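The complex is shown incomplete by one protein chain, all other protein chains being positioned as in the whole.
The chains carry the letters A, B, C, D, E, F and G, assigned in the order they are written, with residues numbered from 1 in each.
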Amino acid sequence: MSNQPATVPSTPAEDAGGRAPLVGIVMGSDSDWPVMREAARALDELGVAYEADVVSAHRMPTEMIAYGEGAAGRGLRVIVAGAGGAAHLPGMLAAVTPLPVVGVPVPLQYLDGMDSLLSIVQMPAGVPVATVSIGGARNAGLLAARIVGAGEGAEAAALRERMVAFQASLRDQAHAKGA
Amino acid sequence: MSNQPATVPSTPAEDAGGRAPLVGIVMGSDSDWPVMREAARALDELGVAYEADVVSAHRMPTEMIAYGEGAAGRGLRVIVAGAGGAAHLPGMLAAVTPLPVVGVPVPLQYLDGMDSLLSIVQMPAGVPVATVSIGGARNAGLLAARIVGAGEGAEAAALRERMVAFQASLRDQAHAKGA
Amino acid sequence: MSNQPATVPSTPAEDAGGRAPLVGIVMGSDSDWPVMREAARALDELGVAYEADVVSAHRMPTEMIAYGEGAAGRGLRVIVAGAGGAAHLPGMLAAVTPLPVVGVPVPLQYLDGMDSLLSIVQMPAGVPVATVSIGGARNAGLLAARIVGAGEGAEAAALRERMVAFQASLRDQAHAKGA
Amino acid sequence: MSNQPATVPSTPAEDAGGRAPLVGIVMGSDSDWPVMREAARALDELGVAYEADVVSAHRMPTEMIAYGEGAAGRGLRVIVAGAGGAAHLPGMLAAVTPLPVVGVPVPLQYLDGMDSLLSIVQMPAGVPVATVSIGGARNAGLLAARIVGAGEGAEAAALRERMVAFQASLRDQAHAKGA
Amino acid sequence: MSNQPATVPSTPAEDAGGRAPLVGIVMGSDSDWPVMREAARALDELGVAYEADVVSAHRMPTEMIAYGEGAAGRGLRVIVAGAGGAAHLPGMLAAVTPLPVVGVPVPLQYLDGMDSLLSIVQMPAGVPVATVSIGGARNAGLLAARIVGAGEGAEAAALRERMVAFQASLRDQAHAKGA
Amino acid sequence: MSNQPATVPSTPAEDAGGRAPLVGIVMGSDSDWPVMREAARALDELGVAYEADVVSAHRMPTEMIAYGEGAAGRGLRVIVAGAGGAAHLPGMLAAVTPLPVVGVPVPLQYLDGMDSLLSIVQMPAGVPVATVSIGGARNAGLLAARIVGAGEGAEAAALRERMVAFQASLRDQAHAKGA
Amino acid sequence: MSNQPATVPSTPAEDAGGRAPLVGIVMGSDSDWPVMREAARALDELGVAYEADVVSAHRMPTEMIAYGEGAAGRGLRVIVAGAGGAAHLPGMLAAVTPLPVVGVPVPLQYLDGMDSLLSIVQMPAGVPVATVSIGGARNAGLLAARIVGAGEGAEAAALRERMVAFQASLRDQAHAKGA
Partner (left out) sequence: MSNQPATVPSTPAEDAGGRAPLVGIVMGSDSDWPVMREAARALDELGVAYEADVVSAHRMPTEMIAYGEGAAGRGLRVIVAGAGGAAHLPGMLAAVTPLPVVGVPVPLQYLDGMDSLLSIVQMPAGVPVATVSIGGARNAGLLAARIVGAGEGAEAAALRERMVAFQASLRDQAHAKGA
């Protein structure tokens, strides 16, 4: 497993092959990174290239919309967005991109993330956000990998195979922990 | 009390004196109007000019941001925004205007508006929304009137007087209902 | 817009071109169909082929697992699963397929779907479900279309274009409803 | 009171008499053992033989179903299953066995186990799970003992007597703590 | 399927063979019967003899305790107790009997049964109640049947077989509803 | 302010004048004493004699009912009962005494006392419990004092005077803390 | 049982003997009367004299405080106060009277009275409110009767006897409804 840095990495992550990122990981504040880097870790494990950045719906709305509007054209195929409280980032990005957006409810000091969850998942008809569990950034990364792997072509098929192998490893680990 | 139309009025409301609107009432969908027109009614009662429009954070994000960015320059002094579910409109407007934004949690089919309330009130530090009760559009209108009346000058003072009189009328009505 | 039948259609839906389904819509009971057919409607609108079936985690677990294990091999690229209460169908399918699974919390008689939502979204690390809003089957269909459109190749690109056009139509409708 | 080991015991527990287990204690992850071993302790106190194992609904679904399908044939008479979050293990086991299944909502990092509780207790008609309190593994063990003691024959009657004595000891302890 | 009467039956139910009741169905008020008779129906379907009565923890506490203390001696093997709001009946009965007690949270006018659920399921260590879903009386009856079927002897084995057949019928019905 | 002992006092508390207790403070477990002794402290401050004891609804139901049935005859005028989780003690005592019963929801490890609150406050029509805030034992003591002071005669009038003085001291303390 | 009028009675209720009211029933709005008159009915049944009035914390705060400050001096011994939403009436009255105040959470259009309950029951240390169930005005009346009956003297003793008889009648009714 790769080691994720303690702060949002200053340049888009690339694997050894220099591949362009397929997944954009964004968050409203760098204080969300300790949660969100688990998404990056999962993508590292599955060999999916990604970038990571701070994009705040509330503090830099114009840049946020520009990020969303440009994502598909830059070659991204999934956006993973984490936010807490009145968490508007995933839904606003979903409003300005045709790409699937995965939302991670980041728990804040109060309410155990229930506000974050409802603010992300209860989107109006027309603009979906693929919501994962409270603090579930690892699953957000895995979901992004499943989405990239659902496409056509050899790369997607290879990723699908790696996902099957990953699931088998979960089973083996569970076995090893049993009696 | 004025009669509010059954749909969002097609032009900005003006009182007989042709005054420019001081309050902008916006909502994510015209299905919110049966709730939101109570804000308009309250402003009519207090003699505060307003406009009303559909401005959706999720379906017309660019126009929504333009609305917020232009509001202060057009002479608006308060924005009243209603939205339901993952209700992003009040918070996004608050991000792009220096004006006070009053948020009305509109209840949808499920959860009794608790999702709308949390999505509006739990804003991050830096970007406040003045949230009223679930479905509380009348109070949103009254709050906007209090805000307009808090300013300097003769008009504000006169409005403040009308607010005092309005509060006295509440007391008189309550008395009349008692034994 | 196509008309969806009042019961789960008895054969996999195909469009005029006879294309094989890319999305599998499943639900725990045919009583979920009035909610879930909105997913089918959305896929019809976007021109994505799908199938629909009743697959109950609790009443036919063996068939449910077989459905999930065979889905990728049969050519499906996304599964949309709706369930209510202790809603186990989306998560169990996600455990046996490498495909992305979209979960729809179906509201039952009590609790307004909050039990359904938590049972679907709070999946453990390793097995993600892309959860949409309570009763949000239309968004589940749209999310499935975004996922299919995120892949490589001409068909995905064309679908992405249709999604962009669909989003523009949302904006136009919202405009038409405003003042 | 017996001392429970710090990890899931590697072989089925047996009492001195070498009796076959009547209760199967299973959990989704060995991280649930610190909660679930209280069920084992209670069964030790009441003299009911049991086995304990990790059986994950999400990471080893095929083995999980095999466990449930084989339980009655192997002589088990009750299954006690603990799980957290989107807790599917108790309900899935109940779907594949005619035995009573006792579900223990294990609390995770957020939501205080409310998600676990609703995911376990809100089962659809046809497939019951006997749910105990959040983190209530001790009561799950006691409930399993009551169930075993509810049957016909001398062993059940003897266990019922031990349960009566156990309840008397609760009363005596409460008395001793009073003034 | 048997037809349940509209009010709590005035004498203990017996099947054609005149068997003594094995399950006692009790509730705090006859207004709970429209919910609770589903437990009776399920036991009819599985061929398990039962009795039904109003036993209120709050309005006739002495009789309630007498009912619980005498239940095992009279030959009952399971108690099914339904109650709403501050629902104390299941837990109080569990305190005075060594038999397994199944609790049914009956939903009242407000709170959708969440108060009933927590009042029943959150029992302190030492006194378990086997809680089913809100309004889940049918599952309470099925759980009681599983418990009776978990015992030793030919009758229990025969009941276990009927439960297996019942589960198969659930599967067949689900199949018939699918495509 | 008197110092309360660290465990439930072993004999009924009496003031220097040897007056018989007017308030009975009971709790389900001595682990509730650190919360409940605040009720005793408040009664000490107001000069109201009380007794304190462990009386468990679930572990010693017969004694619990005897306590309630005998309370009025022994001269008690109010019962203060604390309990947590599925908190049945206050409601069961209210069922067997004509005295007012004050219920204190004791918070347990999970759910922040919400289960305790609903289990105590949501009593059925006919059997009221005077519920105070979660963990609010001090207010329970003050409420018991108000109740004793509401009666006729010189002692009640004197207690009412002490309550007025106590309220004035609250005001003075608040003033002292202000600017 | 007496018949309560459809609106708040215009003069204090008195029984045939012309006794001065001992209980004051107040509510924030006459729209609360359909809920609150059940308190009056209960007091009629128990033969306790009362008055009823509209006293709004928010619309006539000065009169509300005057009502509370004068209550004890006028001979009232208990105040029963109902309010909904941000329900401030019971707590504000408790702040200005040494009498026990019983609070009734009146459910409004949304949230099923949970906001009313928390606004009434979660009072700070120093100022207790005796809270009953959501919509539980009948229990509020019965609790007021218990409080009046807890005092010294012949009248209180007689009321206590009537309460015992009332509780016996509850038991008899429950018996009659049983089998």
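Criterion: a contact is a pair of C-beta atoms (placed from the backbone, for glycine too) under 8 Å apart; a residue touches a chain by one contact, two chains touch by 3 or more.
Keep in mind the model is a prediction, meaning the values are calculated, not measured.
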- request: Would you mind listing the shown chains in contact with the chain that isn't displayed?
  value: A, B, F, G
Statement: Across G:V8, G:L22, G:L76 or G:V121, the one contacting the chain not displayed is G:V121
Statement: The missing chain sits against subunit F at residues 107, 112-114, 133-135, 167, 170-171, 173-175, 177-179
Field: Contact set of subunit G toward the excluded chain (per top definition)
entry: 28-29, 57-59, 61-62, 65, 84-88, 91-92, 94-96, 108, 111, 114-115, 118-124, 126-127, 129
Message: For review purposes, identify every residue of subunit B that touches the missing chain, sorted by number.
response: 72, 77-78, 95, 98-100, 102, 117, 121-123, 125-134, 136, 138-140, 142-143, 146-153, 155-156, 160, 163-164, 167, 170
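Criterion: only the chains that are shown with their structure count from here on.
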Chain pair with more C-beta contacts, C-E versus D-E: D-E
- line: Per the C-alpha means, the centres of subunit B and subunit G lie apart by a whole-Å value of 37
Field: Averaged-CA centre spacing for the pair subunit E and subunit A, given as whole angstrom
entry: 46
Query: Touching two or more other chains, which residues of subunit B qualify?
result: 29, 58-59, 85-86, 111-112, 114
- prompt: Classify the inter-chain contact topology: is it line, ring, star, complete, or other?
  reply: other
